[in-house]
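With one protein chain removed, the remaining protein chains of the complex are shown where they sit.
Our next item is subunit A:
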Amino acid sequence: MKLYISEGNPHCIKALAVLELTGVKCDIEVISHEEKVVPHLSRPVSPVLLLPSGTHLFSPNSICQYLYDVSGQAATDATSQWLEWEATNLQPAVLQSLHMVALQGKRVEAAAVMKEPLNWLEQSLSKRSTAFLTAEVMSVADVVLWAALYPLLSDTSFEAGELVRCWFGRVDSLSACRAAAHRILQGNEALKTFLQKHTASLSPRRDAPANTDAEDECVMSVEEIEAAAQVWAEGLTARSAVIERKHPILPQEGKRNVLLTSALPYVNNVPHLGNIIGCVLSADVFARYGRLRGWNLLFVCGTDEYGTATENKAREEGLTPQEICDKYHTIHASIYQWFQIDFDFFGRTTTERQTEIAQDIFWRLHERGFLLEDTVEQLRCESCQRFLADRFVEGVCPHCHYPEARGDQCDKCGRLINAVELRNPQCKVCKETPVIRSSKHLFLDLPKLEGELEEWLDKSIGSGDWTANARHITRSWLRDGLKPRCITRDLRWGTPVPHQDFKDKVFYVWFDAPIGYLSITANYTDQWEKWWKNPQQVELYNFMAKDNVPFHSVVFPCSLLGAQDNYTLVNNLIATEYLNYEDTKFSKSRGVGVFGDMAKDTGIPSDVWRFYLLFLRPEAQDSAFSWADMAIKNNSELLNNLGNFINRAGMFVSKFFDGCVPEMLLNEDDKRLIAQVCWELKQYITLLDKARIRDALKCILNISRHGNQYMQANEPWKKIKGGDDDRQRAGTVTGVCVNVACLLSAVLEPYMPTVSHTIRAQLQAPPTCASAQLQGSGSFVCSLPAGHRIGTVSPLFQKLENEQIEALRKRFGGQQPEEECVGAKTQSSCSASVETKPGASQADLNTDPERVKHLTTLVAEQGDKVRALKAQKVEKSVIGEEVAKLIELKKQLCLAEGKSPAPAPPKGKKK
């Protein structure tokens, strides 16, 4: 055992004294203040006790306690309480005080700092009759406290109570203590050196516990309440007009011109809930909010269609790439339509304008010397007449000799492979042996653009809203230094490279896809440049999931900066974390999770889906979709909180006041509620202005919570039966509530557009009420004045029952492929199969037993056929066709059974 101490460090006094007092055998080594003994601590500390087992104790009190423990004196509640107090209360005060005395000579202030802990000690001593802190004999507590106080109280003029002085003297008189103190603090100089070096340990700590958001409640001043009541009384004014959307939307002088993009979804797959919340849904909420706020806003998106994955998919389904794109583009568009994503334009990347604009940017980069040429060795299949992209080739792993290693990685040993290193490489399509050919490629010279990029980033991040993850990811890319990035590919399905020397090549998707934003806008309006070459007037928002950040913050801006054509660059980059599915990942190939096309088959309304996804929005950390939680949120928040309040407010007007909003005479209670609602509204606006979409949703729920409490406290349903005063009161409360409901319809519009319109229709609210209340910093006004006639009120939400949710969870929670799969490789195509338990809870659905029977037979036959072909190792393309037929049959079978079709088969082997 060994004790490391350093001179001048007052913490070492106690360890040394205890060692002497307990008589435990131990070596002592003196180290300097800079010496690090404990491997896992980043700063040098002492004292440290190295135990025979190799463990280091680095807390002075634990060292003392340990030495007492091994010599037979275990800790008690009383000793551990003193040790805890010493560590949390006394030590910080002592260090601060020592600092003042020894380094700054401020004796008065130093004494003041110690006043509170010394008083506490004095009081505690006064309550006991024993000589020491916990008993008649000395314990670890006495040594520890004495040692802590020694540097201050060894100066007899330092102010301290009488009992403290007596107790201190008793401990101090022991020779073991004296010796330890002298050994550590020889003269004042050693202590001074220590204190100077350890100013860091005095770094300010927050004294108050961290604010939990539950305590973020507003405290209203009288002035605020009066001001809110005054605004309320003004009602809707004439100047609030509804702005009609007129296409094409173009930037306007004197307006806030906002260009909003959502990451382009890749065309070859059906998007899952995580994709939807990550980009299009988040962007849609913000777009709807912006329009309500009166911004001149254009929201564009589209499908990203070029690349290997599309080519693969086309081969799988036996279609041309263009046909695949057409098919999936329609699927995407219809999913987003169901989710009520209100794009101004939803385009695609496979258009003439894309070629034009991408080639223009290419030439500009080329002319300005931002492109480099380099030769890359690649495998080429002579019989297919093409270069093989990494996943088009298989062979023997050069490291572990696994026979089915892919061109980029070996599945067995996991090592990364350069395709040309594969032994016995084979083209995946025709099984021929490819040859090595060198192929010339173009690289974007990112290092050359780095300086300009950093300058722009500083400005953009400094002035705009970038989510924390966007900033982090960008910074880490820059910190590691940028390398040239290849922008060309030996593929067919892409935007052709216009350069003579690269005529059989296309642009690599990462270069090409973001240009899609421009070309999609160009397909929307000929005057697209007014948006995209107008950084003076236009503010650009990009919404995406975080995996897309580097392309939007580093790579694409470099393309645009290098092209030097006054492009509009991103001002606000809003990235989400990931959404998981019931504690696992969404997986197409395992059939786990809810995909966009299935959401509508659940029977749960689009607005409820939107609500729950936005409630979960992975804003600062990952979140997970859970069916049970969805039911809880629907039933507690939507049904019992929001729906209940709005419905009751409306019902009271209909039932008690013949459908006419009653006269309102506000008292203090009413004004307080109005002020509270107004405060939440302002919060909502502050948060949404910064695209904190999930947090702002909480404000909406708070408004209706306040409303419910207010209604509950004032009981208009009882007062309506009372005398004139009570009836008057019931009228006021009902009137205020129905106006809160009207405000709720406004703030809900970005989140739940259908519900919002339903509320407004039920209340027959004036069309301007939403935009009027959301102007500026937000104002809650009486938009349904006395006498206003409302329409028919009906419930807004339905309860989600447990059985219903359980059934959904079973249906979507990782269905097992029912067929035996032929080898792991074909697993993906098999997973498209669905459970076909006959008769299982299908009775209530609209099914046709004859057709189901017929299709079941067909599916079985087709399945046999596919298996037979696979067993014969027939050419892949032939199998592919048959598999496609099988999938189609299964889909029809599903529909006939009244189930949602299983997901379309996933592409390739991507996990």
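What we mean here is this: contacts are C-beta pairs under 8 Å (C-beta built on N, C-alpha and C of every residue); 3 or more make two chains touch, one makes a residue touch a chain; residues count from 1.
Assume contacts and distances are computed from a predicted model.
In the listed set "Vacuolar protein sorting-associated protein 33-like protein", "glutathione transferase", "Transcription and mRNA export factor ENY2" or "GST C-terminal domain-containing protein", the entry agreeing with the UniProt name of the missing subunit chain is "GST C-terminal domain-containing protein".
Among A:Ile225, A:Ile249 or A:Ile473, only A:Ile473 touches the chain that is left out of the view. The chain not shown here is touched by just one of A:Gln65, A:Asn275, A:Gln354 or A:Gln378, and that residue is A:Gln65. Taking the complete complex into account, A:Leu57 is the one of A:Ala17, A:Leu57 or A:Ile357 that touches the chain left out. Checked against the full complex, the one of A:Leu41, A:Ala179, A:Val435 or A:Val878 touching the unshown chain is A:Leu41. For subunit A, the list of residues touching the undisplayed chain reads 39-43, 51, 53, 55, 57-59, 61-63, 65-66, 69-70, 75, 77, 80-81, 83-85, 87-88, 91, 203-210, 212, 468-469, 472-473, 476-477, 480, 547, 550, 577-578, 580, 583, 585, 620-624.
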